[in-house]
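Only one structure is covered here, and it is reproduced in the block below.
Here the complex is missing a single protein chain, while all its other protein chains stay put.
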Amino acid sequence: MEKTPNNKAWLLVIPVFVIVAFSAIIPLMTVVNYSVQDIFGPGERYFVGVEWFKETLSDRRLHDALWRQFLFSGLVLLIEIPLGVMIALAMPKRGWGVSVSLVLLALPLLIPWNVIGTIWIIFTRPDIGLFGVAINGLGIDFDHTASPLDAWVTVMLMEVWHWTPLVVLLAYAGLQAIPEAYFQAARIDGASAWATFRYIQLPKMRGVLTIAVLLRFMDSFLIYAEPFVLTGGGPGNSTTFLSIHLVKLAVGQFDLGPAAAFSIIYFLIVLLFSWMFYQALQRVGTGEK
Amino acid sequence: MSLVLEQVTKRVGHDVHIADVSLELSEDSLNVLIGPTLSGKTSLMRLMAGLDRPTAGKVLVDGIDVTGVSVRKRDVAMVYQQFINYPSFTVYNNIASPLRFERLGKKEIDRKVREAAEMMRIEPLLDRLPSELSGGQQQRTAIARALVKETKLLILDEPLVNLDYKLREELRSEMHQLFQGGGTIVVYATTEPLEALMLGGSTVVLDEGRVLQSGGTLQVYHRPASVRCAEIFSDPPINVIPGRVEGGNVRFGREMGFPVNGHLAALPPGRYQFGVRASHLSIGRRTEKDIRMPFTVELAEVSGSETFIHAHHDGVTCVVQEEGVHSFALGAPVDVFLNPSQLFAFDAAGALVAAPERDGGSRDQDRGS
Partner (left out) sequence: MAQIDLKDLAHSYASRPQSDADYALKRLDMIWQDSGAYALLGPSGCGKTTMLNIISGLLRPSQGRVVFDGRDVTDLSPQDRNIAQVFQFPVIYDTMTVFDNLAFPLRNRGVNEGEARKRVEEVAEMLELSDDLRRRAAGLTADAKQKISLGRGLVRSDVAAILFDEPLTVINPHMKWLLRRKLKQVHEQFQITLIYVTHDQNEALTFAEQVVVMHEGQVVQTGTPQELFEKPAHTFVAYFIGSPGMNLLPCRLDGGAVVIDGEHIALADGLGARAERAGGELQLGIRPEFLKLHATQVEQGIPVRVKLVEDLGNYKMVTVRLGERTLQAKVPEDEEVGGEQAWLVFPPEWLRLYVDGHLVE
């Protein structure tokens, strides 16, 4: 008998290594390489050390974009997680209603990103869009191309409409997994609907909500398509989030070095915050009082 | 075939699931693994089957080192606590499935399937789907599928635990007939002493990932190596009474005592723990040698033909198993009788130093049919 046939398993893992190498590690190394050089053209580059990092970190436009980004991601989490949980709680638990609501919920998730942008641009246009016309008809002056607040509201609406269903699906799966006996026990213990939610449903959803928070945070932190399609980051710089700023830097101005340094900082921020969320959520409900 | 574990250890993170286990299972043997939940029964079986690789130690089959050889390459069948069948296959196809993988002829498959089904008494159900079966029938199907493979190693992990009491009783009494002949090593995990005794064969007592004792099932039952073994292998748990030997007497507490003799005669003076099974205590005097112990009734439970009396004295709680139905007032005094010749003696560390003498002990005398 072969002593360690498990070695064969490595062969099966090689494709994954290759894919990860080409999709993540090699591009990342390229970026690291760029971030420490000043590039004028092919073959014309100079080593500049941490110069780009210093410059990027002290760049006011980056600071502004970063704060804007945090505000946006914070709002996304504050709206989408509670809203998603609420919808999941309100959904039917069995019967034909289940499949109907699941299909309706899944619809926004199936639409490509850039189409979402287009849909909402038209929907919110003050001259022909259903939403834009209706809200202007109510006497509210709404124009996402002119007012930063209106642009924000529109991007927010898009984001919430597009991604809350994901939170709902996760929360719903978490709720369905709770054994019936818990609810029966709670009824017998005389627990109110709120107490049942607070002490049974919420703790039992911890796992799926951790995933939901991480996914929505990372995703919203990288938001690009929606504001780009809507206003290209405007009006002014009001919807210029980190990725839009990055693209302007790299593609628009061809400042590869600063853009690379920016990318690395961006990547580290996402990583750091995801880790912090994960740690915090793991601790909720398990740590000693 | 023989299966040998040599100093096998399994650690997962910082948890030790199996600690330094050495075992030898010989061809055509029935081996019961008895131990409380989380004692490592499942972990050990997974190591035997090759589903897991030990952290240290070796697994030998017929003297050849197979540590790390995948379960697919070993000749193993497993039956789980949960009734695992292919939901979309009929009972017939469920049982036939392992044979189809072996690409046997149609006739050959049919013969084997019907043979296994007959043995498990599910012949009339062959055309049904698992969802149309009761729990007992589902588990019979799963066992038939394991049997039909005719593997060299057959592992059953508490296969009856999820069944109704009565069904469990019926299947249990059929079990030991299945495992005769064929050269198979059967390993059967259970938490219940009665199940081990009904199966017979040999028994391995497992606790906290360690093998406490192994040997013939009745031998382990009648000579448990330690207090812990005796507890695991008695239902109700064996009664343990702390005592001492001094001046030619065994003494319990301050007032109870009797002269040492018989199997206890050789005990040197000192502290001991004395064990006695519930069925060996009685409320009425049974023999001349019985000693009387004044207890207080805590609780009396009736189980049809028997009464279990829980009683205590001086911080010692005992369970007495008494034939017949009796009623006792709670808190009432009761005289419990003990025949010293039925006492197990364990030293201060819990190891067996003296066990009641038994004459030979006949075992499963099958008179053929």
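Should a chain be cited, it is by its letter among A and B, assigned in written order, with residues numbered from 1 in that chain.
The working rule: contacts are C-beta pairs under 8 Å (C-beta built on N, C-alpha and C of every residue); 3 or more make two chains touch, one makes a residue touch a chain.
Fair warning: this is a prediction, and the values are worked out from it, not measured in the lab.
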Touching partners, among the displayed chains, of the absent chain: A, B
Which of A:Gly43, A:Gly95, A:Pro112 or A:Gly190 contacts the chain that the document leaves out: A:Gly190
Hidden-chain contact residue, picked from the options B:Gly57, B:Gly215, B:Pro236 or B:Gly257: B:Pro236
Contact residue for the chain not shown (choose from B:Tyr92, B:Tyr221 or B:Phe252): B:Tyr221
Absent-chain interface as seen on chain A, which is shown: 179, 181-182, 184-185, 187-192, 195, 199-200, 203-204, 285-286, 288-289
Residues belonging to chain B that touch the chain removed from view: 36-37, 134-135, 164-167, 169, 173, 191-194, 197-198, 200, 218, 221-222, 231-232, 235-237, 277, 279, 298-299, 301-305, 308, 310, 319, 321, 325, 330, 361-367, 369
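Here, only the chains that are shown with their structure count from here on.
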Geometric centre distance via CA averages, chain B-chain A, whole Å: 55
